[in-house]
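Reviewing the structure listed below.
For this depiction, one protein chain was excluded, whereas all remaining protein chains were kept in their positions.
In order of appearance the chains are A, B and C, and numbering begins at 1 in each one.
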Amino acid sequence: MLTYTIRRLVLAIPTLIFISLAIFLLLQLAPGDPMAQVPLTVPPEVKQQMREALGLGQPWYIQYYKWLIQFFWIEPQVMFDNMFGTTFAEGKLRVISWQTRSPVMDIVAQRIPQTLWVVGVAYVLAILIALPIGIYSAYRQYSTFDNAGTFVSMIGFSIPPFFTGPLLIVIFAVQLEWLPSVYNTVHEVNDWDSFMVQLRQMVLPVMVLALQITAQLNRYMRASTLDNLNQDYVRTARAKGLKERTVVLSHVVRNSMIPVVTVIALNVPNIFGGAIITEVIFKVNGIGQLLITALFANDLPMVMTLTFIFAILIVLFNIIADVLYGVLDPRIRYD
Amino acid sequence: ERGSDGNVSIIYWQAPSIMNPFLSGGTKDVEAASMVIEPLARYNETGELVPWLVEEVPTVENGGVSEDLTSITWKIAPGIKWSDGTDFTSADVKFTYEYCTDPEGGCAQVTKFEGVTSVETPDDMTVVVTFDKPTPFPYGPFVGGESPILQAAQFADCMGAKAPECTEQNFNPIGTGPFVVTEFRPNDVITLKANDNYRDPAKPAFATVTFKGGGDANAAGRAVMETGEFDYAWNLQLAPDVIAKMEEGGKGKPVAGFGPLVERIMLNQTNASPDLPEGERSTRAHPHPFLSEPAVYKAMSMAIDRPLLVEVGYGQAGKVTCNWVPAPAIFNSDTFDCSTQDIEGANKLLDDAGFTDTDGDGVREVNGVPMKILYQTSTNAVRQDFQALIKDWWRQIGIEAELRNVDSSVFFGGDPGSPDTFQKFYADVEMYANTFNGTDPQSYLGNLLCDKAPRPETQWQGENITRFCDEAYDALHAQLAETAGSEERAKIGKQLNDMAVEQGAMIPLVHRGRLSAHANTLGGVVLNVWDSELWNVADWHRID
Amino acid sequence: MLDESSTTPIARIEGLRVEFQTKDGPVVGVEDVSFDVNPGETVCVVGESGSGKSVSSLSLMRLVEFGGGTIAGGRLLFDRKNHEAIDLAKTDQSLMRTIRGNEIGMIFQEPMTALNPVFTVGRQLTEGLRLHKGLSQKEADARALELLRQVRIPEPERRLKQYPHELSGGMRQRVVIAMALACEPNLLIADEPTTALDVTIQAEILALMDRLKRETGTAVMFITHDMAVVAQMADRVVVMFRGNKVEEGTVEEIFENPQHPYTKALLAAVPKLGEMRGKGAPEPMKLLGREQGVIAPIPGTDQPLLKVKGLTTRFPVKGGFFRRTVANVHAVEDLSFTINKGQTLSLVGESGCGKSTAGRSILRLVEPMAGEINLDGVDVMSLSPGALREERREMQMIFQDPFASLNPQMPLADQVAEPIHNFGTLKGAEITKRVEMLFDRVELPRSFMRRYPHELSGGQRQRVAIARALALNPKLIIADEAVSALDVSVQAQVLNLMMELQAELGVSYLFISHDMAVVERVSHHVGVMYLGRIVELGPRARVFENPQHPYTQALMKAVPIADPRRRKSEKDLNFKPIPSPIHPVTYTPEPSVYREVEPGHLVLETDSGY
Partner (left out) sequence: MTDTNTYGALQDKEPQKEPRSQWSEVWDQFRRHKGAVWGGGFLLFITLAVLIGPYLWTVDAQKLDIRAKDMRPIYVALWDSSAKTGWNHPFGTDQLGRDILAQMLSGGRASMSVGWAAMLIALLIGTLVGVVAGYFRKLDGPLMRFTDLVLSLPILPLLLVAVTLFRQPLVAFAGSPEGGMFILIVAIIGITSWMQTARIVRGEVLALKEREFILAARSIGTRNGAIIRRHLLPNVLSPIMVSATLGLATAIITESALSFLGVGFPSDYPTWGKLLADAVPRMERFPERVMLPGIAISLTVLSVNYLGDGLRDALDPRIRGR
């Protein structure tokens, strides 16, 4: 198992380097201009100077090389410095965003908690709702509960967030005035009241997201449970005189969780990636919103770094999912 | 009393990414910074210059501007302190000049300092700016939100190439304004608190400011006028019926103001045909086959129902205009009237000029060339509505338009390699809006000078987008550059405006205003289109 | 104790009827079945696939409900531990739960799937104990250990912590038995507990059950379709047919004096080891109720068709950080034999000994590492891919699972015609003619030509597979467990068909099987395989009547004989666990050296690992 994990991790390195090159070249090809948002009143010569100040004139391979060094060598040093108070990275040039002229990683670090709060909570909530429903649906296949569950999750799956989002805002924020429509990212939770405020502002975005994720997970869980309910070992368990509860909750669920857990793990990068549309709609300025604004502003270092971080997460969680599979299923032994 | 009114929350649907206007130039950044750092003088809501950190606005009359118009002397008002408690001196002003003119810094506002040969500081309270030639309008440097003063002590290490690395300084500049930054989250939220060292002890009324960025204009308007979550929303580019509906929410109201921003259709004076070899397309080497015919561009203008465009696209934030420079008021020419659509007249004009539909396909021909034009603009809902309407009207006068829209980051991006920039103008007509800063249009009017045309030799840079070229115009503009006295300048300015419109450089459509909204409980808001909207945030207060 | 309680049956099934709701309307799984099980007695329930054996037993556990069935009638009287009789058909599920596993234990057919793969053996064993006996975890562990010892699992302490997949099939079945016995039930239901196992393991499990029954005095209801197993195990026998009981009696009565024609036909179809004693050549079986021509021996010829020499096939085992070959599975090791034209050579041996690999290697469906294969003068090993494809006209294969070896999405005629299309031997209408002829030949109605595999029964499917193998008139057919998946009666028919074809067309067979009785019936020559090598090779009569190699002898002993008077006892059985065929890359096996004990009868001298 350990060899397997290490092997996969080592193999991931060339993959990632290749991905970074692919992303970099794609972005280089993109015809946008970081100066596009500067008003027309600023004359072109000035814009040209500003561009040069950003280092845009250099050939791509130099830019790529610089970025590689900054991302893989200097940024880890900065991280180390922050943790242990050392000064390895002092004076070294970090990956700088063109929009804000500040280190990309600082902004990313600032955004991650916001994204995690909303998307993460939605994810956890969705898991907590979806799994029991999926199990019960499978257990009572074709019952009213199952049909209703299927219907609701299909609906959740089919309604895009850019439809539910504004709809919920109009209902709950504008008409009923129960909940805020704009998420306050600087809100601090320090007592019960502020906690309630936080809860209230999280309700709408979490609802939109959780509906979608629940729908998906529920389907997986149901299918996987159904598969296992027909297995011979379930009959064996029943023949032992176990209660239905035990049969389902311990024997069946333990087995059906194996594929579902890996699906859950595979989707974790999406949490970090943020849910772009939901973030935009509710003004949760998280990673997703960061990416889309950076894209529209042609902030290449930011886009490059963000997409690459996603790529790392995706590759990483792919490995984690595979390893988890091995851990959960004793039949699978990687060597 | 300072800080007695609690918190004020402002929403800008474009989030500020930096607090240093010299490194960005984006309106959102300039406006956010204007709460913290200030210029020596700024424009008020009527476009008039008012002293800000100085005792008075220097003029020739009061002796602040030299007779030969080559220098201007600013007298700093006494008692002004930076928010860290140190004194504001002329050295800071001089430093700001040096900071922005450093060739490696990539300063976005460097044009403000065009023609400046030196900035001297005879004493701590005096700043003398010298120009290389007589400058009738010497209020470029240190005037308006785009040219505020930075603290020398804070930015000393951030000159030139180091400018972008000074994250702390760029996010949290020390200023003289009513507020200081407590936290800056790029592209997200800025939180500010009242400046303890602000010169007026009674101001600002608010103790803190929450400045939220992101989302879209619609959500921002809703948050102020419908749900009341925010006190102020900036620049609501929304259709009038949408604004009206939001106003019904009853929590806030929209305010509009008009600067010189004009939505216009630029007419390409040159041939942009893709059949021409690269490098000759859209250059003066090949004049346009028919767009420079007066009958054609006049008919195209007459066919447009401008009041309808205003209604559809801007409502109270738009006015019909036939001028390139509709503001300030003294520069607004009244030569033309274009407020009524006249399809018949337009058709007649074309028929009379002999441009008829010879082959019966509904499209007129000029010397056998069908009047088919490519009509491009940036991607934007209102512009696409305009395109659709105008295409329809032009069809009615026998001109066929093909529509095209380009992503704004490409369209305005100025990448010489891209065929889609508005500067390359690989189309027959294109629509966008432009404006100028401050109240003096001299350099804006200079945009139509012959040698400002983008062409391959200039890497397609240049402001003369239409490639308009008229010697008389160039001469008149040179005259403007030497004329002092606002009356006189306004007269020449109007003449230039009329020449451009009359000769078909563009078809002005809508004089666009700014529409912002504030909560009913927010007092002291004075919408200013000549400077930052937040210019008087120190005066804002809560009313019940 | 035995005598006292034998007066009242422990379970009494009266007029049981079970129905299933399916999309084609209700299906009757069991129509009308009545029989008793007395304390301390083994009742064997026999009958062909689908006759309702499993459904009856599941009804007794009231587990049919979970499979969608309902008990539509009859009574299931059960004598509880406290001698209180209840009707299980009317008991509610919560009371059933206290009976299941506690008073009635059940052993299921598939040891591979009957255990939950993600829980340790220990946990699955103790679950029932803690539930029914209220034991603490520690007591339950101790009891579990005791149970594992009782079923004679080696190293029982270690097994408790292992997962099911870490045990061999035989060990898993022992665990399942231990689980069923955990709470000392009065009645043990065993639903085909040995069908999926090898002969040797089957023998051990049967002996084990027999011993346990004697030690604990539990009544056993033993379900099987294997008459030989019945002969070994039963006190009394219940014969089922199409959801009904057709005959019941003591084991001797049933075997020696069957009354019902069904029972007679069934017994006639069972090949019995030793039946061919004294006959030189194989001959078709005599089946009841079938028109058969004269049954004549099939002598074959003496000209060699296939000569295999030193055939070796290994599968690499990759591992380590760089995924290099770290070891090899020595599936087939230095195999040499000859098949004569029109004759059959059988390969027998336990699961995993390399029989299939040997067969596939000859066709080069898996690439052998070394060796010579000479088919009628053609050196198969040296053929280029194209030539090899051509050569495959001459040798065909029939696979074990008739369902798996047919494409479920293709009409049968197309599947039979596929080889003809592949080689373009015939064109147009001739193909149809040929296919029709083949269908006739394997005695399938022509109306089946447009059908799909799932619409046929197992034997019919296997006939299609045979027809396909015959399509190109091959000289050699490799039959890899071609009849193992079939019911006895169908198996007998297919065997007869194959033998008739041999007599008629003169094809040679390489017949791969693990069933000694079948092998005895069909072969001219027999090779006994163990761990990749042939340990004994010779004329069928010689190998069966005079086994020389210790492994052959042990194997012969393990084969259950369909004769209740010749039961085996556990003492006769002495099997060593099969060593692993996996060896490091550096390992070089010794060449096989044979000693000729009789003319043509070779016995391996080299140490084979047994």
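The working rule: a residue touches a chain if its C-beta (ideal position, glycine included) is under 8 Å from a C-beta of that chain, and two chains touch if they have at least 3 such contacts.
Everything numeric here is computed off the predicted structure, so don't read it as measured data.
Touched by the hidden chain within the whole complex are the displayed chains A, B, C. From the options A:Ile13, A:Leu26 or A:Ala109, the residue with contact to the chain not on display is A:Leu26.
The hidden chain makes contact, of the residues C:Ser94, C:Ser384 or C:Ser447, with C:Ser447.
Of the candidate positions C:Ile104, C:Ala140, C:Ala327 or C:Leu363, contact with the hidden chain is made by C:Leu363.
Among B:Glu55, B:Asp359 or B:Asp392, only B:Asp392 touches the chain left out of the display.
Looking at A:Ala138, A:Met202, A:Val247 or A:Ile314, the residue that reaches the missing chain in the full complex is A:Ile314. The residue touching the chain not shown here, chosen from C:Gln303, C:Ser382, C:Asn422 or C:Ser580, is C:Asn422.
Although one chain is not displayed, chain B still touches it through residues 218, 238-239, 241-242, 245, 308, 312, 379, 381, 384-385, 387-389, 392, 403-405, 407, 409-410, 419-420. Touching the omitted chain from chain A are residues 15, 18-19, 22-23, 26-27, 29-32, 150-151, 154-155, 157-160, 162-163, 166-167, 170, 174, 230, 273, 276-277, 280, 291-292, 295, 303, 306-307, 310-311, 314-315, 318.
Hidden from this view is one chain, which touches chain C at 22-23, 48, 68, 241-242, 246, 260-262, 265-266, 269, 288-290, 360, 363, 365, 389-390, 392-393, 396-397, 399-401, 404-411, 418-419, 422-423, 447-448, 450-452, 454-457, 459-460, 463, 465, 468-469, 471-472, 489-490, 493.
Operating definition for what follows: only the chains that are shown with their structure count from here on.
In whole angstrom, the spacing between the mean C-alpha positions of chain B and chain C is 88.
Chain centres here are Cα averages; for chain A and chain B they lie 39 Å apart. Those residues of chain A that touch chain C in the shared complex are 3, 6-7, 231-233, 235-243, 251, 254-255, 258, 328-331, 335.
Those residues of chain A whose C-beta lies close enough to touch chain B in the complex are 31-33, 35-54, 93, 96-97, 99-103, 106-107, 110-111, 169, 173-174, 177, 180-182, 184-186, 280-281, 283, 285, 289-290, 293, 296-298. The part of chain C that touches chain A in the complex is made up of residues 61, 63, 66, 96-102, 105-106, 108, 110, 113-119, 127-128, 131-132, 163, 165-166, 176, 179-180, 319-321, 323.
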